[in-house]
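Single-structure report; data block below.
As you look at this complex, bear in mind that one protein chain is not there, while each of the others sits in place.
Going by the order they are written in, the chains are A, B and C; count residues from 1 in each one.
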Amino acid sequence: MPTLSTGERVHVTKIVDRRTPAADVVVLGVRAPQLARFAKPGQFVMVVPPAGEVASVALGIYEAQGDRMSVLFFVSGKRTTELARLQEGDELTITGPLGNGFFLDDAPSEVGIVAGGVGVASVLTSAQELLKNGCRVQLYYGARTQERLVDMDLFARAGCEVHAATDDGSFGYRGVVTDLLARAARPPRLLLACGPSPMLRAVARVAAEIDIPAQLSLEETFACGVGGCWGCVVPIVRTSAQAPSFPPAVLGGSDVVNARVCKEGPVFWAHELRW
Amino acid sequence: MPTLSTGERVHVTKIVDRRTPAADVVVLGVRAPQLARFAKPGQFVMVVPPAGEVASVALGIYEAQGDRMSVLFFVSGKRTTELARLQEGDELTITGPLGNGFFLDDAPSEVGIVAGGVGVASVLTSAQELLKNGCRVQLYYGARTQERLVDMDLFARAGCEVHAATDDGSFGYRGVVTDLLARAARPPRLLLACGPSPMLRAVARVAAEIDIPAQLSLEETFACGVGGCWGCVVPIVRTSAQAPSFPPAVLGGSDVVNARVCKEGPVFWAHELRW
Amino acid sequence: MVTRMQPDLSVRIGKLDLAYPTLMGSGCYGSGAEFEPFVDLARIGGVVLKSVTRAPRLGNPTPRLVHTPAGMLNAIGLQNPGIAWYLAHDVAKFASRPCKVIGSVAGFSVDDYAVVCEQLAARDEIHAIELNISCPNVASEGETFACDPRLTARVVRAARATTGKTLIVKLSPNVTDIAAIAREAEAAGADALAVVNTVRGMAIDVDAWHPRLGNVTGGLSGPAIRPIAVLAVYEVARAVKIPIVGQGGIETVTDALEFFLAGASAISIGTANFTDPRVPETIVDGLSEYLARRKLASIRDIVGRANLGFANAYQFEGDEG
Partner (left out) sequence: MVTRMQPDLSVRIGKLDLAYPTLMGSGCYGSGAEFEPFVDLARIGGVVLKSVTRAPRLGNPTPRLVHTPAGMLNAIGLQNPGIAWYLAHDVAKFASRPCKVIGSVAGFSVDDYAVVCEQLAARDEIHAIELNISCPNVASEGETFACDPRLTARVVRAARATTGKTLIVKLSPNVTDIAAIAREAEAAGADALAVVNTVRGMAIDVDAWHPRLGNVTGGLSGPAIRPIAVLAVYEVARAVKIPIVGQGGIETVTDALEFFLAGASAISIGTANFTDPRVPETIVDGLSEYLARRKLASIRDIVGRANLGFANAYQFEGDEG
């Protein structure tokens, strides 16, 4: 049997709590000591779907504390519908933690976190870690309506400054969250972002405009989640520390390679992406 | 919209009770006034599987009284596993009642009912009807072990004489139920049977030996359940009242046609079958 | 208050006018009457009848059906009373159906198809003919026709010569190049193509060590084959100009839309009726709603529109394939 100092392995867990912070949004908490212990901010897990659906579901690690970790997901398709049916006491098999999380080691003292929709699931642990290290953390959180802005209090209680935006103006700024970010009175010195692809592209633009670095947690359809199938790639510049061992190709004048979002990511520096 | 005096249609029902009389055996009771009202003994329903499985599940009508009807099933594959997960309050869509039930109109005063395993699900309403009409009803009930002999008390309370057999002898006669039937001190004058195919063939043999008629409720894999796909056939002699409108073919010297178990059946007279 | 236009769901397949673009698949829906207790047949386009052959057939031994992941295998083996009995006993009843009735013809020789097609098409109760040259469940050459471009051409020509009614030719997915077969069928005079029949498959009972179907092999249908069928429609639509009746695993309005966007002018629903007989009406309602939401006047406006390509497709310099 392989012995793993990282705690990467298959975890047969039990659901210890379940809540629905918004319509079609579910948080499942499980007892999983190894997972909770080894998870780094921004990493994800693969959740084995109950009822025989094909392919595990990639979900961010929402909370990780003591014996417990949780996932937060939007009920969008077959597999998340099946996951949403699970109740306290049910078993859930999870592999992970997987991927590289956010790079927080040399984080500056003022960090902005941008979350869109269920992207919020992948940033709470980063906020907690940064706050613990004495950072000032601003959360820019966007959603369609007020009801979909879930768990803002968790972030506020942890010590974040929360700036919210909704498409319909039902809470906070009316418009997209990146507009709110672009108007920030005191811009942060590093951005971490997770959300739908158009939001991430906008974050990259704003970051370039105000000239600060940004780390983006990408989403792609996964199959294996561990780097085995090359299904989840994104082109990045060859010089990146995360570039896989591959001969380069030329795209728009730079040397690029297709990196796996699950293995070399899911977090990439905005300036490295050639998407 | 078609108007149906028979009450045959699609019923969106609600589960009002659920119990598990034995391991892997589930009884689901639903509120379905039309179904309960129009169901005849020995008819079946098609239950739309939850969670997107393909093809409805054919199940006998176990109980039908007042507003309520129930099904009793063995958890054997994907679809019954899904059905078994349902809880009180969940919705269940059911079409039926379907097929011809047992032919009880000219039943003699002493009837034997043979049930094997979950075949018991298709005979309770017949027992009730016969008893109501003043018949003497003997139940010959076989199962693998005592635990799998479910709801014997329901039959006893209704007024049946219950004779049980188990493969392992853990209750009643040790051996197959048809051996017990063959030894009956006072044989009934008509047999109704539902159970696995080897049992039904044995019932047909015993009935021929002691020279009494037998009605067998057959089981075949169904697709449509309403006579549309011709997937569920059994060869019967052409002269049967149940024979479908088809030119005859010759099998073992008799004129036969392939009848649909779902439409011309599921109940056939033993002497008509050429299987 | 604004009066909302009801989107137009009618389509024309050859000379056949359908009020709704939804047919019920041959062999899955009897003659329609079997499903009348559950569905308003006036709200579907038409029923494709169970395939009929020249001589009566008792079909294959049971088991004829096996459930598989997201699908099922069937091997009915074309059980039917033969054309003579059919004309004498069954066809008259079809006159009362409140939807279009499409006959389906199967056979074992070019002559078989021509004879049965002629006799069936001569009847007023039958509004169009589908040639089932792609049944995978008969021991002899049942499927060979749709697997061979030349045989396809011959059988279609022969049937075409017997009738002026709309002729729909049903193709098999079990071929290397379905577009080539489609082109032959079109050139030989088909008015439309049904794409696709079932995919050949097999299941084995691992306890009893024998095939789970009496016929050993069968045809796979249901959602499992939908991606295969969508591609077949997409490829055939690029090869021919005649309309396509798309089918294979359609269960929901989303599934149906995939086929229209791939290039089908109408769709056919088979296996989904076994799961839930409300599916045909649910899909018709869903199509109306989809078109209304997008302010489209007709279902015809979306046929074959899945070809807009990708915004984010990248091209690398020097990439070879």
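The rule we apply is simple: a contact is a pair of C-beta atoms (placed from the backbone, for glycine too) under 8 Å apart; a residue touches a chain by one contact, two chains touch by 3 or more.
Fair warning: this is a prediction, and the values are worked out from it, not measured in the lab.
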Of C:Leu73, C:Ile283 or C:Ile299, the one touching the omitted chain in the full complex: C:Leu73
Per the touch definition above, residue among C:Ala33, C:Val110 or C:Ala203 touching the missing chain: C:Ala203
Contact partner of the left-out chain, one of A:Ala32, A:Val234 or A:Val267: A:Val234
Absent-chain interface as seen on chain A, which is shown: 1-2, 4, 6, 8-10, 48-49, 52-56, 77-79, 93, 95, 220-235, 245-247, 249, 257-258, 263
Residues from chain C at the interface with the omitted partner, ascending: 55, 57-58, 61-62, 68-71, 73, 77-78, 108, 138-140, 142, 147, 174-176, 199-204, 206, 208-211, 214, 217-218, 220, 222-228, 230-231, 234, 249, 254, 257-258, 261-262, 302, 305-310, 312-314, 316, 319-321
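In this text, only the chains that are shown with their structure count from here on.
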Distance-maximising chain from chain A - centres being C-alpha averages: B
Chain whose averaged C-alpha position falls nearest the assembly-wide average: C
Mean-CA-position distance for chain C and chain A (Å): 45
Length of the line joining the C-alpha centres of chain B and chain C, rounded to whole Å: 35
Rounded Å distance between chain A and chain B, as computed from the means of their C-alpha atoms: 54
Per-residue overlap in chain B, given as positions that touch at least 2 other chains: 78
Multi-chain contact residues (two or more partners), chain C: none
